[in-house]
Structures are given as structure tokens and as C-alpha cells.
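Before any comments, here is the structure.
Here the complex is missing a single protein chain, while all its other protein chains stay put.
Chains here go by letter, A, B and C, matching the order in which they are written, and residues are numbered from 1 within each.
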Amino acid sequence: MKFNVFTQMQYEARSEGTLVLNIHALRTPNQLVLSEELTIDPYLKAEELIAIQGESRLMRVELTEPCSLKITYRALVDNCYELHDFSHLPEALVSQLPATVLHYLNPSRYCQSDKLYRLAHNLFGYITNPFEQVVTLTDWIHQNVQYLSGYSNAQTSAFDTVTEQIGVCRDFAHLGIALCRALTIPARYFTGYAYHLKPADFHACFEAYLGGNWVLFDATKLVPLNGLIKIATGRDAADTAIANIFGDINFTTMEVSCELAEAENFEPFYYEAGGFKGLVYL
Amino acid sequence: MKFNVFTQMQYEARSEGTLVLNIHALRTPNQLVLSEELTIDPYLKAEELIAIQGESRLMRVELTEPCSLKITYRALVDNCYELHDFSHLPEALVSQLPATVLHYLNPSRYCQSDKLYRLAHNLFGYITNPFEQVVTLTDWIHQNVQYLSGYSNAQTSAFDTVTEQIGVCRDFAHLGIALCRALTIPARYFTGYAYHLKPADFHACFEAYLGGNWVLFDATKLVPLNGLIKIATGRDAADTAIANIFGDINFTTMEVSCELAEAENFEPFYYEAGGFKGLVYL
Amino acid sequence: MKFNVFTQMQYEARSEGTLVLNIHALRTPNQLVLSEELTIDPYLKAEELIAIQGESRLMRVELTEPCSLKITYRALVDNCYELHDFSHLPEALVSQLPATVLHYLNPSRYCQSDKLYRLAHNLFGYITNPFEQVVTLTDWIHQNVQYLSGYSNAQTSAFDTVTEQIGVCRDFAHLGIALCRALTIPARYFTGYAYHLKPADFHACFEAYLGGNWVLFDATKLVPLNGLIKIATGRDAADTAIANIFGDINFTTMEVSCELAEAENFEPFYYEAGGFKGLVYL
Partner (left out) sequence: MKFNVFTQMQYEARSEGTLVLNIHALRTPNQLVLSEELTIDPYLKAEELIAIQGESRLMRVELTEPCSLKITYRALVDNCYELHDFSHLPEALVSQLPATVLHYLNPSRYCQSDKLYRLAHNLFGYITNPFEQVVTLTDWIHQNVQYLSGYSNAQTSAFDTVTEQIGVCRDFAHLGIALCRALTIPARYFTGYAYHLKPADFHACFEAYLGGNWVLFDATKLVPLNGLIKIATGRDAADTAIANIFGDINFTTMEVSCELAEAENFEPFYYEAGGFKGLVYL
């Protein structure tokens, strides 16, 4: 399915400095960036960084003097997903995980899975099918955590959210990841453009490693799972910030959008209760 | 300098399970593993995992039934280091960091550098030479944090230690890393065998990325910097645990040692006050 | 019912200093201290402090020089309790609380009820009878938190325990208190001697203010509710420490016991599922 994605971000720099942006649609075998355009106004030297394991396309922008900066990115992206049937998924075994996935079991800055071990097992340990575990914990987050902005901040972690039970997409994703890892299911953070997200913003959700694939989950249930264009994956928000700012540079405004690029019929896909179809962006 | 390193670890498994061990001396251009021997008693299938970016040599051991397990590792390792002069090191610039190093600026599970930004700048922001900054913050940790076991645990983080001011080598390293990152200096956790560490144990310290190299620092000052054999580096202890245990397996006892393998004169190297020589394991 | 309570505590003082002990059985209209004896060996000046609102009988001991100190307390205490029927208890209303009880709704050091508001309401908000709420949350703690020493410490709070789900009587009590306060039920910490507690130690549980009385609850279910001799109540463990130590004084060993003083038939009382009888020490 083809989507037009767009963002425009403005910054006010009062000093020289560096911006590391993470807004490009990722290029993967099944997410084709058909066209894209980036403009930096005023013109500044920018450099695309070779990402580790193809998980993001960082762009580093050098500001050599104070300025008002406007960065515009638009792309036409074709995202192909597959639906896998996980109804016969056996219990997750560490012995069968590839080495490149193992570190997604480790706790990270915002996902202190080491502290959630007992809670995760008390709540979800009785379920034997790991796909069903992740669907169930995602539903549990959706039912217990209130989606409301202004109550969490850049330092809020899964350990906070599991008790305070309020937050935004970032907090929902961190909690989902921490619970997965506590259940010995590798999980990673996913940022992207999201079809018709309201209010318009970048979105965050998460992927769990199940049956040899990264399967997408979104405890906010705010957008269809097949309406996401991947920007980056990483351990948590610390790895995948939309922008890392070095210097006296202030973010001022932002626009984001993600629209269908073709007239064809889009069928929003969400997980249904009791279902075993999982969505995989290869 | 050649060292004989040795460890023997015993586990009591009451179920099947998996051990992921991180005890092999790392192979790098300048750390040569001249010989090594691993024995698992009783014999079990073990697999060396291809590590990400050569930062560790994980070994995965499958336990298919309950057993008493004894793992013995010994190696003869030649570690070559260099002393670099950092007296004219310019201020750290994000614009000059390679892409593969950038993520060592991110906060991690035990090193919440995002929370230490103001404290780090209040204490060390006046220093312009980044090498001097790291030497100074290492000294500050050494002077203010009491080295005492039993007061910190597996969940203690740099955010705790900076205030509670008590802990072990792991806590000293986490605090050093968090302070470096808060000062925009990439930093990573280092585990290794340490010459004549008392009481005998694995050691943890940290590396800061300065002038294009990873330079070694140890806020505990318990061992000479040139008496370390590197096992692994990672973001923090979550990435470099000596053992990750999956299943009902209990650690029981451990022995560790690191001795000189040759009669030649070993001159212990520590940073001296006001000096600008930094030790680099290439 | 009459009980013989006993404790002997030993300290090693390496300097002068002050001990504030909180080990005397409290004197209340319904807890009669029939006889008691305190010995300090070697003899030191000790002073009983007039407690705030009769909630504890602090004893301050002055150490004027280094010494080995042995403090022995024994008492014969008659504790009278009542069983109240709470089957028709209306919803708790702040408007009907006496002024002296209001501050037991506030969060305290170990009971951060402000952070547990949503969790408490998600779990127990559907219950209208406040007695049933407290019985249910006490059962929830008992079922979800593992009783095991060595995993929590003097800094562990209800906010930790609600997620880490492991701890000792102190942690169980803190979590019970925090959940009550989050549900607008005043709650306070209770320390005491406990009949046949194994291993022998002081015990901690909590009281909730229901229908005009302080009703006793114990999420550990380790001892019968009618087998407790009250030492002190307070906001949490910070107010009711068995000993506060000022100076270089180390606690070395302790003995505690609580035995029936009469041959009469003792019927252990625990809350039963679905029951509405609450135990009140007046």
C-alpha cells in the first residue's frame, strides 16, 4: 500500500550546534521508498549516517551559526506486510534465538524488564503461546493505561507507567517492550508515520520477535497496524529519538502527516480478540 | 604483556534451561588470545555466538536436564596497549563522531545520562579538554563514592549511585559512563579479568571515546589500567552480564584469577594527577 | 488474651551516640501492660519520650562512650480486641473523617499513594464496601507478592513492591497502606510482637480507618490477627523504626519472642473469604 508521508520541523538555533534527525522512511526489502525529498532552509550541510544493522537512517545537520531552521521531508513509500498465522507457535526458547536478536532481551533505559519479571509472570505466565501472550499484554495495557498527554515526560519509563497507568504512545510502547522481555520475548521500539493519527504526530509502537519474525503490536490501538511507515527501530526511545539536539537549539513547531497515495480500497487491520494472525513488516 | 586468566563457575540446574556466558577473552587486533581452553562438566552442547561488532564472545550452553554444572575457562592472553597524549584534545564535537559511536551517547538502563545533564555540567562543565573532564569526573567518583559491597544490587543505577554514594565496581563504572554521556562524550561499559584484584572477581570499568579512540578509565582505582584483559564492552551491565540465566538454574560458586604469565617487569600504570597520558586498548 | 513478649538486642558502639528505641508494648485502653522490665547492660541513662498522640513509647538511650550494649525488654501484656461487622459499611467519605485522621490519607516516604491512584482504582475501584476493598487488596498482595527476604532493603517502597512483587512484612504493609490511601481510606503502619512468628522477629502490618475505627490487616497472613501486641503505629516504617541509631553504633544480634501467658484456649483469627468481621484493637 502506498502512502505519502510528510513532516516539517522548525528550530531556533541560538548557537552553533548539531542536529541528529531520525525522520527518513527506512529502506527495507519490503518498505520501498519510491521517492523522497528533503529540504533544509537555509541550506546547511547534512550527512546521512550509515546506521547500525539498517535500523534507522540518521541525518546529521551541522549548524555553524545561529539561525531559524526549517526542515521539510516528504516521501512516497510502499509498505508491504504479511499476515502470519501464530496459532501453533511453541513456547519461546532462548536456545533458538539468533545472536543478533539476543540483546533485545536486555533491559534498557526506558524498559527495565529486570524489575517486571514477577509481575509479567503473575499476569501472563499462564499463557503458553507467545503470540497470545503479547496480544494479551497489549490488551492489558490498553485497558489499564489511560492515554492522556501531559502526565508523562521524557524521563518516564515502563517502571513508572506500569503503576501510574497514564501516558502517551511512547509510554505504551515502553511498557509493552518491558513486559515482553520479562517473558523472554525479544522486543524493540518502533517509530513511524501513522495513517490518520489524531492529533497528527509521529507514532511509536513495538515489535516482538516471534517465530523468527518481528511482529508489530500497538497497545494504543489508535491507528491500523497496516497504516504504519517505519522510520526506525531500536531498544527504546533513547535509541530512536526523532531529533537529538546538541547545542542551544530550540524546537519550535512541527507538522506531520501520513496519507494514502492511491485510491484503492484500504482495509484497516487490527488484531481481533482470539485471533492468531500477526502482522509482519519484513 | 602476557596474562594467564582463569575462571571456574558452578551452577545447580533444577530444570532444563539456557546459559548465555560472557567470560571469554575478547579477540582484538591488540589483544591476542594465544591459547584458551573451555571445559563444561558434564559435557553439554555449547555454541559461540557471533557478537555484534565484535564487542563480546557470547557462549550459549543448553541444559537439557537438571544437573550440577561446572564451567572452566583458562586462557593465555597478550594485551597490548598504547599511551596517547591528550594534552591538546579539542572540545568533543558530535559532528565528528563516527556513526558507529553515536549510540554510546544515548542513556541506557543503568546510565540515565538524560537525568544527569545539569549535575555533570555544574561539576565538570568548566573544563574544556574532554580527557581532563573524564579524569576529573573519575577522581570525583573515587573521592565521593564509598567502595563497599552489600549496599547496591542488580537494579542499582547511576541515578542511584550519584546520590547514595556507595557501591561496587559496576556502580562506579555506570556513574562514570552516565557523566561522560551527559557531557556529550561517548562512553561504554568494560568487563574484564583484572590483575591481582582483591577480593578476586571479574572487574568492571569504562571506556570514553576521545580523539578517535576508546580510552580506559577506572574510578575504583583498584587495579592498574594496564592489568586488564577485556571480555566485553557494551552500553552498560545489561549488555555485558557475565551470565544470563534462563530457567531454574542457580549460580553457586565462582573462582576468578588473572596473573602475569611472564617474569618480565610489570610497571603498574595509573593516571597521575595533572597528567594527559591516556591508556588505549586498540 | 495475655502474652509474654520479649526482646534482647545487642549493639557495638565505637563512639558516643544516641539510640532511639521503639520496642515497648504500647499502653492503650484495651492493651494493658500488666508488668514490664527493661534492662540496659551496662547501665546507661535512658528516657521515655512522650509520644505524639500516644502512638509509640520511644526510649532514648545516651551512650557516652564506646561499649558493647545489651538491651533486654520483657512484658506481660493483655490485648483485648473486638470483632466488628462491616457488612453494611457505606463508601468512605472524606467529609466524615475526623481531623486527626486526615493526614493518614497523605502519601509518605514508603507509601507513595499519589502514584498508585489509577492502579488502585483499576484493581479495586469496582468494590463499594471499603472493608471489602481492604480485604480484597490484602488478598491481592498476598497472592501476587512473594514473601522472601534479601530482595528488598531499607529503601524499598510501595512503588517498588507493587511492580517487583517480592519482599518482607514491611513491604507488604507499605503496599497495603499505599493502596488504601489511593482509595481514600486512611491507613497507618503497625509494628508489634507477633505470636509464634517464624522466623522470630518483630512484625509489621497495617491498620485501615473504617467506620470510625482502626481495623487491622496483614497481607502476609503469617500470624493470627489476634496474636499481635502493638508497639507503635505511624505513617510508615520511617516513623516506627525499631531503632534509630545516631553515631557509630552497630546492631549485632537480636532475639524476639511472643508467647501465650495463659493455658486458656487460643483461637487464631484470620479473615475468611467473603466475611465481613473486622478485628479492632481499640
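A few notes on this one:
We take it that a residue touches a chain if its C-beta (ideal position, glycine included) is under 8 Å from a C-beta of that chain, and two chains touch if they have at least 3 such contacts.
Model, not experiment: these values are computed from the prediction.
Screening C:7, C:31, C:79 or C:108 against the full complex identifies C:108 as the residue touching the chain left out.
Within the set C:62, C:82, C:248 or C:262, the residue that contacts the chain not displayed is C:62.
Interface note for the absent chain: among B:93, B:119 or B:222, the touching residue is B:119.
Summary of contacts with the chain left out: across B:67, B:166 or B:260, the touching residue is B:166. In the full complex, the hidden chain is touched by chain C at residues 18, 20, 49-53, 58, 60, 62, 93-95, 99-100, 102-103, 105-109, 111-112, 114-115, 154-155, 184, 238-239, 244, 246. Mapped onto chain B, contacts with the missing chain fall at residues 115-116, 118-119, 122, 144, 146, 159-160, 162-166.
What we mean here is this: only the chains that are shown with their structure count from here on.
Looking at which positions face the partner, chain A and chain C present mostly the same ones, since more than half of the interface numbers are shared. A separation of 46 Å divides the Cα centre of chain A from that of chain C.
Taking the mean of the C-alpha atoms as each chain's centre, chain A and chain B sit 30 Å apart.
Along chain C, no residue makes contact with two or more other chains.
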